[in-house]
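Of the protein chains in this complex, all but one are displayed in their positions.
The first chain written gets the first letter, and so on, giving A, B and C; residue counts start at 1 in each chain.
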């Protein structure tokens, strides 16, 4: 059963206004920018964004007015520091909630991971020792103080935080390769992708390339997502640019710097978005705007293939 | 820093009488029989065995008198059903605790996994919905009934079990390949190996082959154990026989059947152990006893290599 | 890990074995597109039959961490046998598959047991028996005698599957001591003592939808008590009732369990070539 859709069809069919959407779960790698840009083109509204860190994708969605609130540990431009739409939305006004500032549920990275893992495991919470003494859990309904039912080696029942399960309406991830049913290979760092996929009600899988099922089945340990959890598969080459996709293209550091320089005011951001998001139809036109030379400069210069692994018997 | 030791040195140096030892964590694959046999040859006593299922290795350790108690979900001969030493130890007398029966802490597979995961995560427990209404948790100090601090969508705070963290003194695993520092590749099913390694105070890593560090580093997503968690590395080709090692040898089904037929009484078991355990010095002599033909019959007949994966940039 | 009771009574009927009949009945419990915790022995073959006949889109999960959208290409004796790994959809870990189970992603699981009772509770941990081999409970109140405990291998993942799958199917040898009124130990929770029990003890869903025995197929009514839905060919209703440890209800429209079709038999015999599990 093929689940292949175009990006615009996948976003139109499977993301509704008001949804909670988990994005950027592999941290600074394989951020699904192409999917995020389609959310902006389709003027999705009232979204809750979920992710540990987002690099600049959350900033773009906030600036475009798609966002109601954010559940995250860090929002900014990893290489450059702050991101301006996020700051303006928090400090002045959120374009997605006119007249109001952006509501942010502050978590730590581990708390985001635990919340998604609780969702993935089908339990209402997971316990942790993190953030004790921090202001993050204060007045924050994602945390609840609990006492361990078991005594430690000193006979003490320790105080812990329970982190509330997070169940995204939609999780969007980008990986290297997938078959048409959504069985997907990914390599490099995973961040909280595995939990984010298992926790979600729907999964939109973007892949650099869609490959025959036999390629995926040749290495079941490389499979990070089984197809039965996937709602839609989108072939989106370069769809994670400017973030890196190991084995396909490196990080476009200059793009992050240019974004930082070009989005210092709300007006500047709109110009930037008109160029890179609204001014292109899809990731193919986006790549055209990048230019062949820029794309080529990011491509793999030296291959480094994994050692042979034999599943035979 | 090489951590390479012979099996006898690794077991002598790192397993003490009275230790809790986790074994057989990859379920029916890659059971560290060679390490278990060395425990028997060195007459380790008073061990607590930890594992989800053990196939026949737990039965052998129990029959040889090494064991004080067992924390497991299932003990037997997977292909054939019951295992006789275990039954005798539970029903009549445990050779490891003369005059007493074997103490068994009954868990479910998921509870074993959660206990080890709690140990690995450094929390006193993990919550679960499993085993509600079952007799397994009754009077069992690995379980404690708790109420979720968060209400569900119906406004109810559900009752759950907290599963106590399990922290083995020693975890012993067998994998396909490792470097001399213990950075290890493994493929096929993992069972609870990852949790068992991270939870343990010490890890003895047995590998079919010790390979150059570059081989392991070529595929960091295939690395299941980072060397800094490993105490000793033992090169033990065929060390998981009669259980299978994907890409090296298949399961020796006949061996499990023969074990079942040959160990129906305590005396018969001792004869079997004199032949296959005490009658050989190490896994090399064990392979000699198997005979070249039997070994060859288990080897890979048709290779099946994983699709190429590029870590380049 | 699931069917610890190997049907020892073989009733050859017209052109197929009892094992084949049970496998075909089990296969029909799998609906197309379902996610199934497969287990070994007869249920494993049932999964293969379902995939190759009416449920080509079913997905199989194994508690060692394996997920397969295609049956293993040859017969396996354990879920970790190399043919079950090669070509798998995913090899992950137990926490991974058990998380899918706990979060309600698994439609159906198959379980074996040493005992199944009136409300579908399963015991695979320990059984109390009279010293001369009779089930203690079957004769309770008649003769106290001396009893001893037979130790069985234990839950494995059975408790988890019974607790967390949307429904489960048990497979067991049919006799009075295998089907007591009440199991001596609840390893894997069925409906406890009847309707409402699962919710009361905190189970999120599930319960048995069928018990496939060597003589019959039992289902569960609104009151969550087992009833005879169909008797196998060559077995009478009376024989089923007489070999059950409680007064078994019988459906008004009790049927004969359908014989395996030619297609089903072909798949079974192609897979279990030597009849290791089904002969």
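In the analysis below, a residue touches a chain if its C-beta (ideal position, glycine included) is under 8 Å from a C-beta of that chain, and two chains touch if they have at least 3 such contacts.
Everything numeric here is computed off the predicted structure, so don't read it as measured data.
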Quiz item: Of the chains you can see, which ones touch the chain that is left out?
Solution: A, B
Quiz item: Among A:106, A:221 or A:309, which residue is in touch with the absent chain?
Solution: A:106
Quiz prompt | Sole contact to the chain not displayed, among A:17, A:100, A:209 or A:253 | solution = A:253
Exercise. Based on the whole complex, identify which of A:130, A:218 or A:231 touches the chain you can't see.
Key: A:130
Practice problem: Based on the whole complex, identify which of A:7, A:22, A:47 or A:72 touches the chain you can't see. | Solution: A:72
Quiz item: Where does subunit B touch the missing chain, residue by residue?
Solution: 1, 119-123, 181, 183, 194, 198-199, 216-218, 220-221, 223-229, 311-313
Quiz prompt | Footprint left on subunit A by the chain that the document does not show | solution = 26-29, 52-53, 55, 72-76, 78-79, 81-83, 86-87, 90-91, 104, 106-111, 113-114, 117, 128-136, 158-160, 187-195, 243-244, 246, 250-251, 253, 256, 304
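The definition used in the following text is that only the chains that are shown with their structure count from here on.
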Quiz prompt | Central chain (distance from its CA mean to the mean of all protein CA atoms) | solution = B
Practice problem: Name the chain whose C-alpha centroid is most distant from the C-alpha centroid of subunit A. | Solution: C
Practice problem: Could you please state the distance in Å, as a whole number, between where the Cα atoms of subunit A are centred and where those of subunit B are centred? | Solution: 36
Quiz prompt | Separation of mean Cα positions, subunit C and subunit A [Å, integer] | solution = 41
Practice problem: Go ahead and note the Å separation of the Cα centroids belonging to subunit B and subunit C. | Solution: 27
Quiz item: So which stretches of subunit C touch two or more other chains?
Solution: 66, 82, 85-87, 91, 95, 102, 164, 204
Exercise. Indicate the residues of subunit B shared as contacts by at least two other chains.
Key: 128-129, 158, 160, 187-188, 244, 246, 250, 304
